[in-house]
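Below is one structure, written out as structure tokens; the observations come after it.
The other protein chains are all here in position, but one chain of the complex has been omitted.
We call the chains A and B, going by the order they appear; numbering starts again at 1 in every chain.
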Amino acid sequence: MPKHEPVLLKNMLQPGYTGSLADYERAGGYQALKKVVGKVAPADVTAMVIKSGLRGRGGAGFPTGVKWNFLPKDYKGTKYLCCNADESEPGTFKDRQLMERDPHQVLEGIAIACYAIGAETAYIYIRGEFVLGSKILDQAVTEARAAGYLGKNVLGTGVNVDIWVHRGAGAYICGEETALLESLEGKRGLPRVKPPFPATSGLYGKPTVINNVETLANLPHIVNRGPEWFASIGSPPKSAGTRIFCVSGHVKRPGNYEVPMGITCRELIFEQAGGMRGDKPLKAFIPGGASAPFLTPDHLDVKLDFESVAQAGSMLGSGGVTVMEEGTDMVWAALRLMEFFHHESCGKCSPCREGSSWLVQTLRRILAKRGRMEDLETLVQLCNNIAGRTVCAFGDAEVAPILSTLKYWRPEYEALIREAEAHRAHELPMAAARH
Amino acid sequence: MPNVAVETVKLTIDGQSLTVPKGTLVIEAARQVGVMVPHFCYHPKLKPDANCRMCLVEIEKIPKLQTACSTPVAEGMVVRTATTVVNEAHKSVLEFILANHPLDCPVCDQGGRCDLQDFSHEYTPTTSRFIEVKRVFQKEYFSPLIEKQMNRCVQCLRCVRYCDEVMDVKALAPVNRGTMTEIKHFGTHELDCEFCGGCIQICPVGAITSRLSMYEFRPWMLKRADTVCTYCGDGCQITLQTKDNQLIEVNSSLGAGRNNGDLCARGYFGYHATTHPDRLTTPLVRRDGRLVPATWDEALEYVAETFAQLKLKHGAQVFAGVITARCTNEDLYLFQKFMRLAVGTNKLDSSARYGQVNAVRALCRIQGTHRWPVTFEDIAAAEALLLVGTNITEANPITGLRVKEAVKKHGATLLTVESLQPTVGTISNIANLAAHHFTAHPDQYKPVVLGLIKAVIEEGLADQPLSQKAPAYLQAIRDAVHALSWPTIEAATGSSAASFKEAARAFARTARAVIIVGAGVLREPGASGLAATLQDLLLLTGHHGRPGCGLAPLAEQNNDQGAVEMGTVTECLPGPCDLDDQEARARVSALWQEDLPQGPGLTIPEILEEARGKTLKALYLVGEDPVGSLPESARAKEALEGVEFLVCQELFLTETAQMAHVVLPACSYAEKDGTFTNTEGHVQQVRHAIEPVGESRPDWEIFSDLAGLMGYPLEYGDAKDLLKEIRALVPGYNLPGPTPKPSRPDHTAVDRYLQQGYAEDLGERYRYTPPVKAAGRLTLLVDQSLFHSGKFSTKAKGLLHLQAEGAVSLNPADAARLGIVEGDRVLLSNELGHCRTTAKVWDRIPAGLCRFPEHFDQEARRLLSVSIDVATGVPYYRSAQVKVEKAQ
Partner (left out) sequence: MTKFTAWIKTIIFYEILVGMKATLSHLLHYKPITLQYPHEKRTLPDSYRGMLALLRYDDGTEKCVGCDLCEAACPSRVIKVFSAEVPGEPTKRYAKEYYMDMTRCLFCGLCVDACPVDALGMTREFEWAVYDKRQLRLNKEQLLAIGDRSYPVREKRLEFQHPNVAFFNVAFKGLPEKES
């Protein structure tokens, strides 16, 4: 028995659990849906979610119930719910497991959310590469529809909830909510200018709520066991509930670990994930996916909840914890992440589009020992010029690895550059860069 | 425009407080107080996209900088655009944009008028911190007219958005992502679109430039002349840019003219026609059977002398004159004055005869005025639009843009009755935007309109006040449409009764409705009747006479409307007033201090008829080419051969001019001053951009000199003097304002029509007899295409790149049935003759129809027969029944 009681992963940890409808029902599935649909007023469901203190698990950590409340109150037309399953953050793989191993849990959550916000149609925007996941979800939707949990007239209550699974075409940016909407509409996946926010004008110009898979999967449990129960676990009041952390990197047992929020990083890495590979000392870790700044061993005792991590200068983000052991080249690590962001920059706004390629090229040059001291200053300035000046949050995310590595491991950069200066005989940097 | 009380908000920008309407964007508000916020992706015509991040400004109480182009103003907002933080932001964004921008300003045609250049000078240091290698795109051939240099692109997507939002063509799209984002067109072939040139005009940098004028200029060398395009009746203001008396390029600035900076392919790429090397440069006089160059004095004296002799010998009634409606109002006015005074005959006509006369007549009859009751702004603000036989995208593209704006931006309901089917293609199709579309052959417009009227009556949509005001009229229509059964209409049109009813409901229940008719109606038999029937539809639905509603017939030539108003059509005096209107005659002769000639006028077909009968001795043709433009069945050549003395005043040595005794070289619109009256009746200034080519002279000067030599001095200092005289006779020619005032219907005329006027031809108009069609034949429609206008534009090298020869377009099903594939040689034939051409398979052509561009109809014309409207004397020769087969 694990130290912490799993909630979302509970079913799939049972031996022989296949994720089929029968299995899910046996494990007590769809009870929550039966409990609310037609019995509890939608507004009360929303109130329940607010009371539970559930916050978005996608990255930004926005309170879910509050988000639902942003929908226009007296709006009579079509509303949509979009389930953001475009999990593309490097080092994050929780949604995939939730969808592939226990799809009905997600579907039940979506159905409850749809009921709460009054949407009759929900779209699951699943990452293009998750072929298996989309097949499983499709299958699950068919099963649930046949069983009367979805579709027209859910459970005979007159409520309609239709779920459609849409596979993306392979772009990280489509995890950004407005880009996701554009992509879902069949356009180029570029983020929209906000305002208007999706709550007022989202998919096809209609009020839309976009929630992460893990967020939605929490809903059946909140309904079943009550918001008070949910609010009691984790580190209330701000960070209630459990969180699936995807631990990867130089640890003994990488994988998904569902723990209550508020445990320390040390506990997660050294107890849950079995400690460092080969028991080498830890050098750095990212607490919340690639767009979160790096943290150092000094931060091992930081509690893993939204506020504490933010205070430590990073963010909890999507819960992807990447651990790096002593000996990791931090400049290389920053470049590796930066290359990802460069590849995924959608190209809509100038600072991110041009900045990402500039940063990548400069980092490559430094790593190839052709750097110059003034490059470091340029890097910092460029990062500051990108952050906060772009349409979406991508700009803020992409500078995180550089800024944090420069903050904690600047000597590594300087060493490379000093080496470059020593080696560079009389060659100009430009001439070198050509080859 | 609708007058709605606008909410306003008060805000402060850089310390200046101002009040602007709610919803205004900060960048627009800033412009109003003279604060320029730098920007690339923002454009007033486009929805904000905020992708360049150049327009960041500081707004009090908002921690992050905001983009001025996407932030609407709010009450009490305090905006700062010139703080250190904002300045730093501008610098940094520019630094990013410049990182990959090549340093090729010296060879870039945009250099000198480039936004990026200007902002760089203003905000950035001279050296860049970017020392990496710039990204380079694969060079791609775009089109013969448009040059694309993606390395210079700043990815503002203005071109893509313009192509979609304004033009509705969607020819361009961004491809790839990140720094490698590239603007491309669809498909592997070269760019194939409307070629409106909008992407070139809207590009803030030199990424998309014109290949026609490439490397020929630097912006600071160009002299500019704002004038009016002559390729259709829309009257777009264009800026002709010249260098050393050479036309270099055409632009149209935002907010200028009736087109608000939008142009079509003809306007943007068609300017080379005026400076074509074939232009006549000296007068030509026929000596020993050959046309030889002569001096102006020789030629004019010869003409004056011969005219005087013929007049002495046969009297004034053996003279006739025809002028093209491409001339300025001043030319047209002086021509009719010359013919009426110096020559002394009413036998004059202009090319407005070919269609515009029908439109003006229908307007005059039921509305009492001869101009549109609406403006372009009313079209854009209309709630319902009915387009009948316009093919508006190709014939009048800029009016078409107003229709697109109404539908796409303001959600108007569009009904189209067109000989085109809605399909997606490389040229925008107005039928795609239609809520209700009726595909109609040219002879089916009438049953469709009758079907709509029947639906209005049967659905009880008829206007209530009308039934009290004119019960007899309403009853007459009721009886007439009752006599038509739905099966008849359904069989005649191929559309169901339900669709008519639905369309009628959509049209009738709106507050602002405009009906636009085009050449499909005005240049087909029964035109004036159908135009009147459409007015009936407006009367029935209660739209007639309401502001912002009415019938808008599209003029085909740039000054068709002016030709009628100048009295240059045979039945009119300047005003336009009826030739027999004694009061008007007195007014005109008082001003001219001369008696007006008595005797009847002659329309163009009648002039040709008289010439054939040898009763016409002298013919003065100004810019008209009957031999080259009328079908052979009109026997123009035979007619002109019978004329004793033929004078042609022309730009080129046309087929008619080759037969002339004297050819006088005239100036094109780019070389003269004057005014044009566009289709909506807006008078606009024409200004010369280059000096006359060769010895050519403005038309009015030639008339004036000729009149002097004939002893009837008509002397004017310049075109402005003429305009002054025109103002005294024709209302609406005072200083042209930025927007026209639409004419208000004259109630006495409307009442006269409602009480008795309708009766004279109502029976005829509401009777439908199905046309007899020979089996196995297709209807050939000789029609205007987007890339040309008349024969004049076929001299423009830019337009010839787009379309250099005629091809007959066939419906895919018809083509398959006939075993014809794209590019096949086909033989078109009927009783009148045959012609060989190339086939083009186009899914926009409905079954049973085939289309041929009129600009290349030298051979196809042989197939056309001419019928003449009894009421208006308009010759119709646009369609024929032909047999199509694969040529052996």
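Following the convention adopted for this analysis, contacts are C-beta pairs under 8 Å (C-beta built on N, C-alpha and C of every residue); 3 or more make two chains touch, one makes a residue touch a chain.
Predicted model only: the values in this text are computed from it and were never measured.
Undergrad: Which of these touches the unseen chain: B:18, B:33, B:78 or B:105?
TA: B:105
Undergrad: Going by the contact rule already stated, which one of B:43, B:90 or B:211 would touch the omitted chain in the full complex?
TA: Considering all chains, including the one not shown, the answer is B:211.
Undergrad: Which residue, B:136, B:424, B:759 or B:871, contacts the hidden chain when the whole complex is considered?
TA: Looking across B:136, B:424, B:759 or B:871, the contact with the absent chain belongs to B:136.
Undergrad: Check each of B:151, B:282 or B:589 against the chain that is not shown and name the one that touches it.
TA: Per the contact definition at the top, the residue touching the missing chain is B:151.
Undergrad: Take the complete complex as the reference. Which residues in chain B touch the chain that isn't displayed?
TA: Listed in rising order, the touching residues are 102-107, 111, 133-134, 136, 139, 141, 144, 147, 149, 151, 211, 214-216, 218, 220-221, 797.
As a working rule, only the chains that are shown with their structure count from here on.
Undergrad: Provide the C-alpha centroid distance between chain A and chain B, rounded to the nearest whole angstrom.
TA: 55
Undergrad: Across the complex, what residues on chain A touch chain B?
TA: On the chain A side, the touching residues are 171, 173, 188, 193, 342-351, 353-358, 361-362, 365, 378, 381, 385-386, 388-391, 429-430, 433-434.
Undergrad: Any idea which chain B residues touch chain A in the complex?
TA: So the residues of chain B in touch with chain A come to 48-54, 56, 64-65, 67, 70, 89, 92-93, 95-97, 99-100, 129-133, 135, 154-155, 173-174, 176-181.
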